[in-house]
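Heads up, one of the protein chains got dropped from this complex, but the rest are sitting where they should.
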Amino acid sequence: MVEAVAITAKRRGALDHRSEAINGVSLQPAKPARRVSLRVRSDGLAPLSLALGLDLPSKPKTSVTANSRSALWLGPDEWLVIDDGEGDPIADLAGVSVLHSAVDVSHRNAAIIVSGEKAADVINAGCPQDLGLQAFPVGACSRTVLGKIEIVLLRTAPDTFRVECWRSFADYAFSYLSDAARGV
Amino acid sequence: MATTTTKKAVTATHRIPNKGRLGTAATLAFTFDGQTYAGVQGDTLASALLANGVHLVGRSFKYHRPRGFLSAGPEEPNALVGIHRDAARKTPNVRATVQELYDGLTAVSQNRWPSLAYDVGAVNNIGSPMFSAGFYYKTFMWPKGAWAKVYEPRIREAAGLGVAPDLADPDTYAQRFAHCDVLIVGAGPSGLAAAIAAADSGQRVILCDEQPDIGGALRYETGASIEGQDGWTWAQAAGASLLSHDNVRVLTRTTAFGYYAQNMVGLVERVTEHLAHPDLTTPRERLWQVRAKKVILATGAIERHMVFADNDRPGIMLASAARSYLNHYGVAVGRNVGVFTANDSAYPAAIDLKRAGVNIAAIVDIRDNPSSALVEEARALGIEINQGRTVVGTDGRLRVSSMTVQAKSGGPERKVAIDALLMSSGWTPSVHLFSQSRGKVAFDEPTQRFLPGTYAQDCISVGACNGADSLQATVDEGFAAGEKAVRSTSASKPKVDKGETWGGGMLGAAPGSGPDQIVKAFVDFQNDVTAKDIRQAVREGMRSIEHVKRFTTNGMATDQGKTSNLHGLAIAAEVLDKPIPAVGLTTFRAPYTPVTFGAIVNHAKGDLFDPTRRTPMHGWEEQQGAVFEDVGQWKRAWCYPRKGEDMHAAVNRECKTVRTSAGLFDASTLGKIEVVGPDAAKFMELLYTNPWAKLEDGRCRYGIMLREDGFIYDDGVVGRLSADRFHVTTTTGGAPRVMHHMEDYLQTEFPDLDVWLTSITEQWAVIAVQGPKSRDILRSLVDNIDISDAAMPHMSVREGTICGGVPTRLFRMSFTGERGFEVNVPADYGRAVWEAIWEEGKKYDACAYGTEAMHVLRAEKGYIIVGQDTDGTVTPGDAGLDWAIGKKKTDFVGIRGLTRPDLVAPGRRQLVGLKTKDPKTVLEEGAQVVVDPKQPVPTKMIGFVTSSYWSENCNSSIAMGLVEGGFSRIGETLYVPMPDSVIEVEVCKPLFFDEKGERLHG
């Protein structure tokens, strides 16, 4: 892998300069994060968990967070690892020899932090899942749908969600959520 | 003229002081057909018009007969008006009985010309024998062709409802997916009792009602007393108490319009329809898609009208409606009111009106010996009761002025002067939602009505919609269902001190409007269907109620036959001499009441109609004046016209510049998939025609993907990063389906392979740098990659950094035939790296080029575009790409398809070049190719043009096409017939520039 060096080129996020607060709901772009799409069979979970410093969850719709790093169960052999601190999960996984696939998708996704008392209602304007606290508690995560796009949804607090989507859909996702926030 | 606005408001002549619940609410001004009236806060448009003595509000659909209000609720078939807020907000077909009044409301009548009182279309009424059942099908058959040109437009003009607005809808609409444990539809006493029982369980409860207030029939049933309060007061208190529960959501002005699979119920909430000055940022309506564990249907019952001659004059309405207008809105619907009934339900209306000081001219009751407390009470009040009699007709052009009474057996007629006529033939349980849930209804013989029979989903009907005939029974059923839904409740059941009952009545035409009488006794007001029409339909051979319905259009209007279906069914059954259940009941369809397109579309309009995808470099391209084209959801720079250039000039310049210096091209939209795992090469061997096992690390190969049938599905350059890692590119449009296709095979056909697929389309911004100067431009920017021809030949890939540390996957590849590179960098750095390359490129007079130049450049080299030069019926062989098939392979997707008889037969269409004899002539893509243009029509077509451009580099037109046996026709002259000329073309190899391919290598 490429050595990390200080990059001088200007970084431009998909949601730079977008931010809204409507009807008590705040929509903010998440700060840049490192992301890994991690694929591994269940027998490889332990060494990868060790390398990442967290226990990869094996229960559907759950996530595990340790410090600035979260691992989201997306499928029976698929996790999305997000680190918005100093850590580099790709580097941490580089030396693990167990059969797996780790692909850097840091720039593939953009994320919107939706918070406020009506955050779930706003997301439910386009997401068909039950976002009640019982069905979708703090820490729950799922790949799902928002309007006409696919998202990965993570509940980080009772009234806060992280909405991840592919970069070019971020504009649509943000506009959809702000239209929804006006309508709650 | 009715259109002149009168400044002075007309006094509300029919509002009775101290009656109703609106009290001293604020006065509101509104107009109807330009006349200003006064109403009060809490009125509906209907109650406000009635308060001003206005009954005439519309003309009927077919006969243009004057019509007034039949009901006081959502079942209204007649009183449809247009509500105009401004030029763009003109809502047609609004039920005046549902529209809440606001200050400044502007309503107009529909389906009349020049005015409501003098309507030219009313000649249809005189000529009505022509317009009998099935007239559309029978009358307008000749001459052929006249239907579309003459009859249909005229009929549509004359027989119609409101006019749709012609401006874009400026309002916003919202949508919500909601989940709950218990959804209760209807907030009458039964639904309220259910909600009370369910509320304190802590489970999620949604209670919805289409009215602005909860309470249901308690709105007019002043005989009700619950928990020591009058019914309405109790309901409001109960509603307030429900609102204090966090787990209960009460949605008023919210119609449950559709019951779908697995307890999904569609609701539409009217958020601002009742406001004088809606905040434009607030949605006008909100669509709710509710998924409920249990559904409690407490949808009540709808009163039916009596079917008798001329029962449609303004002033003739349902008895319960008159009670609503009096008891809730304080409005008397007349001063001298007649009543025609087949059950007890009309009596309380007469009694209430009489007590309010309105004269009751007479009650006509078709029952021979009606006896009940209500009948006695009416008698005691001095109301004349004509029992065993019927109404055989009415008079009054724009408002009923009299009813004609006769004994059921005939005999002398008596004309009774009236100014309003109330009627009731009984109550129809609202089983619409139950039926939509695929539940089966049962005909209850003793009470002659359809009731919920067998349930198909986890729901329960309670109260009047389930056949409960008393307040006590509705509350009992509702409370029990609410308790059962949440298993147990600590709430106590509301105590009914006193309540009303309903039940009995008749179905079909009243005596005096039977088969022998030629009268207009309306069954379906909205579609102008009479009892006679239904009998005629049966006589003409319709046996099934479904056929009768379609032939007569009974129940097919926007009110969906809420008042008419059962009457129609009973009349058909009578003529067929069959019991009602044997004739059947038509299936109820969603929506229960009309739903606006706005609510259905909700957020998905304007920018949110479909996602617009932009690349990381989009902003730069915009600044450079790029013209964009849509490629799927992507916006791609089409070309970059400079000042004074048209698009052709821009494309020509861009094409020239790439071949003389270099060009930058945004290729970020290409699909990219990372294939990782020890079996990655094995997987690639199976999914692509090419051999991959021996491809060295750091090298690339052009790959072709087939479907199992042997046809080209996708293509792209694939780079091998390491033994177990491939970087696969796909076409822009093909990216999602290729990923799905690969996952399908991986998961279901080759699950034992140790390999995984990850979409990286959006991880990497891709900057193509193409042209002889491309290496010079990049040389100073790459940090640690040797890009010399020796170290990095054509079709290779290196990982490293660029522009001071930005990670890159640098491909040496070409879609132009020139020396070229594709610089992949993490998307957030795409623009910065692009700008750095651009600055460097300027030193070499490089340009930015768009998709059109890209198309021309690749066509000059004969490179295909999947989807343009192929159409899903083209094999690699047809496209001249046989070389890309691994000859030694024993398996890949499509290998067997390629040997299908059709695919190996001679005469297949093959991709060739087409040179026009006149090099200035550019063929049209899609144009057909023929051998003999003089052959009479139908001329045999042997192929078509797939790609065609002006090539500035060749100084001639260039084209490719799929032509039968094309490879063996090289050098032949063929023809492309166009509307005004025939273009001569010579078949050639699809390669127009640098035939030896030397430029690729520098």
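Letters A and B name the chains as they come in the text, with residue numbers starting at 1 for each one.
Note that in this section a residue touches a chain if its C-beta (ideal position, glycine included) is under 8 Å from a C-beta of that chain, and two chains touch if they have at least 3 such contacts.
Heads up, the rule we're going with is that contacts and distances are computed from a predicted model.
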Original post:
Going by UniProt, what is the name of the one chain that was not included in the view, given "ATP-binding cassette domain-containing protein", "Glycosyltransferase 2-like domain-containing protein", "ABC transporter permease" or "Sarcosine oxidase subunit delta"?
Top reply: "Sarcosine oxidase subunit delta"
**OP:** Among B:Asp169, B:Asp230, B:Asp395 or B:Asp444, choose the residue that contacts the chain missing from this document, as touch is defined above.
**Re:** B:Asp444
Subject >> Touching residue (missing chain; options B:Thr254, B:Thr428 or B:Asn466) >> reply: B:Asn466
**OP:** Sort through B:Ala237, B:Ala582 or B:Ala693 and give me the one touching the missing partner chain.
**Re:** B:Ala582
Subject >> Touching residue (missing chain; options B:Gly897, B:Pro919 or B:Gly965) >> reply: B:Gly897
Subject >> Interface residues of subunit B (partner: the chain not displayed) >> reply: 177, 260-262, 264, 289, 291, 438, 440-444, 450-461, 466-468, 481, 544, 581-582, 584-585, 708-709, 740, 743-744, 747-749, 751, 890-891, 895-897, 899-901
Original post:
If the missing chain were put back, which residues of subunit A would it touch?
Top reply: 60-61, 74-76, 78, 128-129, 142-145, 150
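Throughout what follows, only the chains that are shown with their structure count from here on.
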Original post:
Distance from the CA centroid of subunit A to that of subunit B, rounded to the nearest Å?
Top reply: 32
Subject >> Partner subunit A, residues of subunit B touching it in the complex >> reply: 172-179, 204, 281-283, 286, 289, 291, 603-604, 607-608, 610-616, 634, 674, 676-678, 754-756, 758-764, 799-801, 803-807, 826-833, 836
**OP:** Could you pull out which subunit A residues touch subunit B in their complex?
**Re:** 2, 5-14, 32, 37, 39, 77, 99, 101-109, 121, 124-130, 132, 135, 147-149, 166-169, 171-172, 175-176, 179-180, 182-184
